[in-house]
Structures are given as C-alpha cells and as structure tokens.
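Got a structure here, written out as structure tokens. Questions coming.
A single protein chain has been omitted; all remaining protein chains appear in their positions.
Chain lettering (A, B and C) follows the sequence in which the chains are written, and residue indices restart at 1 in each chain.
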Amino acid sequence: MELPFVVVTILFCLGIYTIITQKNLIKIVLGFTIVESSLILIFVLVSYQPGGTAPILDKAYHLVVDPIPQALALTSIVIGGSVTAVMLALVIKIQKRYRTLNVDKLRKLKG
Amino acid sequence: MDMIVTLLMIFLLVTAFFMVFTKQTANAVIAFPIFGSILVVLFVIFQAPSVAMAEAVITAGLATGFFVITFNKTKDSRKE
Amino acid sequence: MVKKLYKLGLVVSLGMFLFVLFSDIHNLDRTSKNYLSEHYISEGVQETGAINLVTSVLYDYRAFDTLGEATVLLTAATILAFLVPVTKADMLGTTFTIIVYQATKYLIPFIAVLGVYVIMFGHLSPGGGFVGGVVMALIPILLSLTYGIDFSEYKLTPNTKKVVEDIGAIGFILLGLLAVLTGNNFLANGQAGFPLGNAGELISAGLIPYLNVMIGIKVGAGLAIIFNSLMKEQ
Partner (left out) sequence: MQAAIWLIILPLLTAFFIGISKVFYSYKLLFPLVTGSAILYLYLLISVIDHSYPPKVYSVGDWGLLGINIMVDPFSGLLLLMIALLFLPVIVFSLKYITFHTHNYFILTYIMTAGIAGMVLTADLFNLYVFLEVSSLSSCALVALKKTNKAIEGTFKYLVMSTLGSFFILLATILTYDLTGTLNMAEISVAFQDIPFQIKSILMAFFIFGYAIKIGLIPLHAWLPDSYEESPIPYNVLSSGLVMKSAVYALIRVLYILFGFDFLDETGMLQIGVVWGVVTFLIAHLLAFQQSNVIRLLAYSSIAQIAYITIGLFVGTERGLIGGNFHILNHAIMKGTLFFVIAIFHYSLTAVDIKDLKGLGFRFPLLSFTFVVASLAIVGLPPFNGFISKWLIVEAALDAGFIYAAFSILVGTFLSLTYYLKVIVTLYTKTDKTIEMKEPGLALKLPTIFLGSLCIVFGIAPSLPLSLIDKIPTFLLDHEEYISILLGG
C-alpha cells in the first residue's frame, strides 16, 4: 500500500502545480481533473483491503471491501464532472470574448 | 498482481506528466482519456466496479467529449 | 522566474505535508474495527434488500447526498442552458459516410436497452442511476454528433429535456416524501414498511429501483442538455 499513496501525492501536487502555473486555460481545467482523479483514487484506496472482494454480495464472501468510500467516490465523480463542464463552457465564452486562451492576456482585474 | 499495479501506476504518472508538460494542447486532450482508462483498470483491480463504471462513462467518456468540443471551439487561438 | 520557483516551492511543501500525513496514517496501528462498514456489510442486504452495497449506501443509507449531487448536476445544466446564445450552432462541420449514419441508426436501440438494463439492475450489479443515465444521454449526443444538432433538437427539444430533468428531480423528492406520508422520516425505505422482497430479485429493495429510475432520467436529460449546450456555445 506504500506505492499508491506516493502516486496519489504526486498526482495531487502535479494537479495543483498545473492550476497555479500553466497559462493555457484548457490545461488549467485539465489540472482540475487530475486533482479530482487523485482524490477519487484516494477514496478507492481507502476502501480497499488486500484480498477483499467487491461489495456485491450475491454470495457470502468472507472479506468485503468497504462500500462507503466507493459511494462517496461516485458522488464526487458526478460533482467533478458537472464542475468541469461549467468550467469548459466558461473557457469557450472567455475565448470568444477575448480571443485568447492565455491567462496573462485577460483583462487584469485589480486584486 | 503487485507487478501490474506498479506498472499501471507508473503509466498513470507518465500520462499525467505528459498531459501537463506537452507543448500542444491537442496532445494533452487526447492523453486525457488514456489517463482515465488507466484509472478505470486500477479501480477494477482495487475492487470498485461501480466507481470504475462511473469513471469510464463520465470522466473518460463524457468529460473527454467536453474537452474535445472546447478544443474545437477555441481553435483560432491555439497557436499561443 | 522567482515567481515560478516560489510556486514550485509551495507545491513541493504541500507534497511534503501530504507525504508526512500519509506515512503517519500508514504507520498508525488500527486495532479497532470500523463498525459502520462492518454493519453495512453484515446487515446491509437484509436492511435494504439491495445486493450491490454501493447502491444501498447511495440510495438508502446516504440517499440525502444523492439528492444534493443530483442538484449539482441540475445546476450545471441550468448554467450551460443560459450561457448559450439563441443562435444556431456550428460544430464539427463534418459529413460522414453513409456507414456512420446507418450504424448510428441501428446502434440507438441497443444503447437504449443497455441504459435501461444498467438503471434497472443498479441494486443487483455495478451501475445504477448515474451510469445508466449517462448511457441514455448518449442517444441524443450521438444524434447531435452524426445528424447535426438541428436534427437532435428537433427530435428532442431542449424544453422537453428540461421538463424530463425536472420531473426526475421532483420524482426523487416525492418518492422520499412517500415515507413522510406513512409517518416516517424523509427518504425512509425499509423502516417505512415498503416491501423489501427477496434480495437478488429485480423487484426488491423497496424504493431503491424507483429512485434509480428517477436519477437515471434526471442524469440522462441533464447531461444531454450540458452536451448540446456546449456544442451550441458560440
């Protein structure tokens, strides 16, 4: 179980890095999906036990993985998909208004 | 089994880094479903078939469609 | 350059934090059993009547989350519906060979059957309302991709989809309110006396299959709206 968590850490940080440094708007949205996938991977890893079976009890199994994180993961997938769709719609809108996908070239809103 | 998981994890990282650091957005958009598919296989190995199905259909399927449409619509400022 | 290094430093320190956290959690010896999941695994099938425990968590123990999540999807569909202009679309101005058109025509019934299967058997096998809904949403999406968005919206107007989506959401709440009518709490299933049937049969698990159907049509219509709106986006 050591390696998966290292991978999750790297993916999470890679996603955050993409969001805060990349200039291309589509890349930024991709960064969001990477972070979200890493979170879902954490959900699945939390539920997993070595030797367990999937939580579908058509027979009596002696070791079953935890069903709760999987249900929560489904919820997060749907929420993440909706957020991604909204973001992409806004990206198209921004591109049509400003004719650019570069974050730096957008109107600098005074912070 | 551990071997497969390790390999898939390495592929996952490679795809993710490729998506982020490739120069052309087209490559990133096309690498995205590969990333999703590797995740799907991993979820099946980790005994989460429901999550795998949702991931396959929503992230690797529909979200890719969304990205492709966005990419298509924004083609006139792609060269930057 | 300094700014970039600063950001890199931020991310690396975040990674260190996460790594320390994960290794700490890993080194924690956990002797106590996790009573909640133990209970779900040992009693879940009797209490909810669903074999697929993920479905029983999603639509029975924690059905309230599902309502929230369906609302998020509806919100996304609403946003995309008002962001698009009224003008007609220009998307993927491609014409296909006849094979594509014919294949689409013959594919649609199979997709419909698959979608209905995934929705209806959600409490018995992997799948359920969300996945099945997405599969159903593929029908209008395929129509828009091959025959063009005009044809797709002629067959299924945006207003129809909007109504179907709202009916799905209202249906979910009304099914939850059925339990209130019998004097129980919102979204109660087995406790409110709905027959759970024999676990493993199609008509079992009380309200869960109906909730699945509602979520299925809601998600299908919502995603079709989202996809078509993205395509129409100017």
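Throughout what follows, a residue touches a chain if its C-beta (ideal position, glycine included) is under 8 Å from a C-beta of that chain, and two chains touch if they have at least 3 such contacts.
Computed from a prediction, not measured in an experiment: that's the story for all the values here.
Asker: From the touch rule at the top of the page, work out which displayed chains the omitted chain touches.
Answerer: By the stated touch criterion, the chain not on view contacts A, C.
Asker: Consider the whole complex, including the chain that is not shown, and state which of C:V113, C:I170 or C:L202 touches that chain.
Answerer: Reading the full complex, the residue touching the unseen chain is C:I170.
Asker: Which residue from C:T78, C:T104 or C:S125 sits in contact with the chain not drawn here?
Answerer: Going through C:T78, C:T104 or C:S125 one by one, C:T78 is the residue touching the chain not shown.
Asker: With the missing chain put back, which residues of chain C would touch it? List them for me.
Answerer: 17, 20-21, 24-25, 28, 34-37, 39-40, 60-65, 67-69, 71-72, 74-76, 78-79, 81-83, 159, 162-163, 165-167, 169-170, 173, 176-177, 179-180, 184-189, 191-192
Asker: With the missing chain put back, which residues of chain A would touch it? List them for me.
Answerer: 12, 16, 19, 28, 32, 35-36, 39, 42-43, 46, 68-69, 72, 75-76, 79, 82-83, 86-87, 90-91, 93-94, 97-98, 106-107, 109, 111
The rule we apply is simple: only the chains that are shown with their structure count from here on.
Asker: Can you check which chain pair, B-C or A-B, has more C-beta pairs in contact?
Answerer: Higher C-beta contact count between the two pairs: A-B.
Asker: Can you give the whole-Å distance between the Cα centres of chain B and chain C?
Answerer: 20
Asker: Distance-wise, how many Å sit between the C-alpha centres of chain A and chain B, to the nearest whole number?
Answerer: From the centre of chain A to the centre of chain B is 11 Å.
Asker: Mind pulling the chain C residues that touch 2 or more other chains?
Answerer: Counting only residues that touch two or more other chains, chain C contributes 52, 54, 126, 130, 226, 230, 233.
Asker: Which chain B residues sit where two or more other chains touch them?
Answerer: As it turns out, chain B has residues touching two or more other chains at 49-51, 54, 58, 62, 66, 69-70, 73.
Asker: Please name which positions on chain C make contact with chain B in the complex.
Answerer: Against chain B, the touching part of chain C is residues 52, 54-55, 91-92, 118, 126-128, 130-131, 134-135, 137, 141, 223, 226-227, 230-231, 233.
Asker: Spell out the part of chain C that touches chain A in their complex, as residue ranges.
Answerer: That would be residues 4, 7-8, 10-12, 14-15, 18-19, 22, 26, 34, 36-37, 40-41, 44-45, 51-54, 56-58, 62, 65-66, 69, 72-73, 75-76, 79-80, 83, 124-126, 130, 200, 219, 226, 229-230, 233-234 of chain C.
Asker: Residue numbers of chain A touching chain C in their complex, please.
Answerer: Interface residues on the chain A side: 1-2, 5-6, 8-10, 12-13, 16-17, 20-21, 54-58, 64, 66-68, 70-72, 74-75, 78-79, 82-83, 85-86, 88-90, 92-93, 96.
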